[in-house]
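Other chains of the complex are left out, but the ones given are in their true place.
Letters A and B name the chains as they come in the text, with residue numbers starting at 1 for each one.
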Amino acid sequence: MDRPRHQGMAKNTCMRWRLPLVCLLWEVAMIVLFGVFVRFSAEADAHWEEEKQEMNLTSDIENDFYFRYPSFQDVHVMIFVGFGFLMTFLKRYGFGAVGFNFLLAAFGIQWALLMQGWFHSFKDGKILIGVENLINADFCVGSVCIAFGAILGKTSPIQLLVMTLFQVTLFSVNEYILLNLLHVKDAGGSMTIHTFGAYFGLTVTRVLYRPNLEQSKDKQGSVYHSDLFAMIGTLYLWMYWPSFNSAISDHGDAQHRSAINTYCSLAACVLTTMAFSSMLQKKGKLDMVHIQNATLAGGVAVGTSAEMMLTPYGSLIVGSISGIVSTVGYVYFTPFLESRLHIQDTCGIHNLHAMPGLIGGIVGAITAAAATEDVYGKEGFIKAFDFTGEYQTRTPSIQGGFQAAGIVVSLLMAFAGGAIVGGILKLPIWGDAAAENCFEDGVYWEV
Amino acid sequence: MDRPRHQGMAKNTCMRWRLPLVCLLWEVAMIVLFGVFVRFSAEADAHWEEEKQEMNLTSDIENDFYFRYPSFQDVHVMIFVGFGFLMTFLKRYGFGAVGFNFLLAAFGIQWALLMQGWFHSFKDGKILIGVENLINADFCVGSVCIAFGAILGKTSPIQLLVMTLFQVTLFSVNEYILLNLLHVKDAGGSMTIHTFGAYFGLTVTRVLYRPNLEQSKDKQGSVYHSDLFAMIGTLYLWMYWPSFNSAISDHGDAQHRSAINTYCSLAACVLTTMAFSSMLQKKGKLDMVHIQNATLAGGVAVGTSAEMMLTPYGSLIVGSISGIVSTVGYVYFTPFLESRLHIQDTCGIHNLHAMPGLIGGIVGAITAAAATEDVYGKEGFIKAFDFTGEYQTRTPSIQGGFQAAGIVVSLLMAFAGGAIVGGILKLPIWGDAAAENCFEDGVYWEV
């Protein structure tokens, strides 16, 4: 595994033919598959006029577009500006952060529309897409952006595209198992997006362990203005997280409640993050790494339960805890993971997504198990957990058990998938940079 | 009041125990109070299904969430990115600007949900919150962000948290007096947010007057890129101001009209700001300080009247005037306030919020006084000013008088509150920096 420095320097990072080939071949594949499979859903099709009459709708405002489009746009900003800029903190890797995030997300959403479409929106041989599919595709790619955070600066764009292809596939399988087979609720994706995405990425970066990475240690820091660019990403993720967690919840009270719970959780998270950031430094000074990242843990940690009757004070508690866990993680766990477990986690996704994702899954299981008809109302109870059809007899405690099972499945999928994909990415054909050239835009960009 | 330099240097700015203690204690208090008081409003509660039937609503789209959530998100961006980045213009205080704004706003919205809830959403011992409460909490915190602008770079994060606690409290009392006792209209907050927030902040900074501040004069300027970061804040405030002024207006025409009036006022304001910025410089060059700030005065100045029948040309007039007043303020008033009145106003909130806020209150009073049934329609007239119940007999001219009274009350509350809070902040226990270390991130941040 150890490569001496001179060998590293000899690595061929030239993308001239490999990257265009991959991009163009895959785009052609997308066009063919979309041509065969993808059509507009009833609400986006020009037949909507007739559909409206059939469905007895009196107004165009009943089109799902108006229930979800504003949230979709917020989620879209989170994926492209939020994740993209969050990772610009590195002093010499801003182009790679925002540019490769752009590349992988743009590819990923196309492949996600197909994969998720086959599982969830397939009808008479066609995938029918509407605004909810766009949100779900963005969500799916969100898990790839998270994994990207672990390997930021150490991989070639081709590796990122290969990882995206596989991760989107596995995400969709995992999501299908959770939502359809286990009948689990996870509208904000604590399990499907964060737990899965983060442990997948951590496994990949473990497999791709670079023992000589200290050669580029000086480039792993930030400079003053790169930290401000990163704060743009942080704030957009933070501000729009209520939209993230409510985007695909049921119309009405569920979307409304999701947004409120997330708002509360995130507000509390900022305070505990600031408190621990100051407390854990000898001089009591605040660390931008914590402010940029741990303040967001509150959104992750209510991803499953936000649409449930978590209540505002429940959200404050969850947010407070997740801010503490995440900040402590940055100070103690990240160095430990690197030195002992050889997990090099560039952005600290273990602190921002993995642990808070687990908290989110657990809180979701508990909140579900604690649900009562009294709290939800008779109809609200059935609607909130979709206890209809074959799930008519499911009780809250059983639901809680299935929610917990969802966490385990997500973890297993992440570890297994990450190990396999990490192995593939280790092949010496993808053009990744030598250790001393990591975290350096000059390798893949005209600077 | 004068402290010699060496005394200043000896100040203990270490936050290690004080900041965590304050943050954690207060977050625990929030959790307890939320636990006792805060629940979901009917439209965010799982009982909504039953509520819908009772209220005879046929569709989930009638949930207030869909009327206000897009505006809420815009307002949220204004508070966190808008105010946060607007203040990053200082060359060495970008972390403090965006980070402390983040801290105080995240704390403030929690406390505001409680304070405003007790006054406005209290029912059977519980505060019932929905999307409108989130907007109002953001609004309330907006007034703190404004006051922060006056003391930017000169206070410790603990001082900011203490100020937030008191200012949110006073804001809520003042708001209650205006909206409930005086029955005043102020949807965009010219009086409650801007006039109150700005004069409160100016009073605080007067009390905290630092005679030796010229010691850090070199750090009070901007650099090229910090000015561009600030423009991000400016533009988000400018673009989303129509959402700010319309966010809590009545459904339908009032929200629609508010957005249009604000759009027009802001457009006009840009032109007069540019004109006066060029005219008042010897060489006719534009000054980024004016472009970053005075262009926003048009939004402040229609804060009260935007939802009224101000008309588009009325908005152009108000916007034009406020741009001129604000720019002239930056050139002539700010130096005067500092040298003569010892008011050190880092961001020039006197020009951006105080004077335009007063203009906004006055324009609102005049517009209300000039209202006629002819212009509003019989029903529209009653709805616009809520002339129902005990206010059934109120005439436009009386309403105008009460509007004017609202300005006076806001000013008195701001002066009195600012003086008291300023006095508290002057205690030598909060860890503020010495004059020569002001405007310098290194004091509170790992740089």
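As a working rule, a residue touches a chain if its C-beta (ideal position, glycine included) is under 8 Å from a C-beta of that chain, and two chains touch if they have at least 3 such contacts.
Quick caveat, the model's predicted, so the values are computed rather than measured.
Here 2 identical chains are displayed in place, and the whole complex they belong to in this file is assembled from 3 copies in total.
Heads up, the rule we're going with is that only the chains that are shown with their structure count from here on.
One finds 34 Å separating the Cα centroids of subunit A and subunit B. Subunit A contributes residues 61-62, 66-67, 70-71, 74, 224-225, 227-228, 231-232, 235-236, 238-240, 242-243, 251-257, 259-260, 263-264, 266-272, 274-276, 278-279, 281-288, 291, 295, 309, 311-313, 316-317, 320, 375-381, 383-384 to its touches with subunit B in the complex.
Of all the residues in subunit B, the ones that touch subunit A in their complex are 14-17, 19-21, 23-24, 26-27, 30-31, 34-35, 38-40, 43-50, 52, 59-61, 63-66, 69-70, 73, 76-77, 80-81, 84-85, 88, 94-95, 98-99, 102-103, 106-107, 109-110, 113, 129-131, 134, 157, 225, 229, 232, 444-447.
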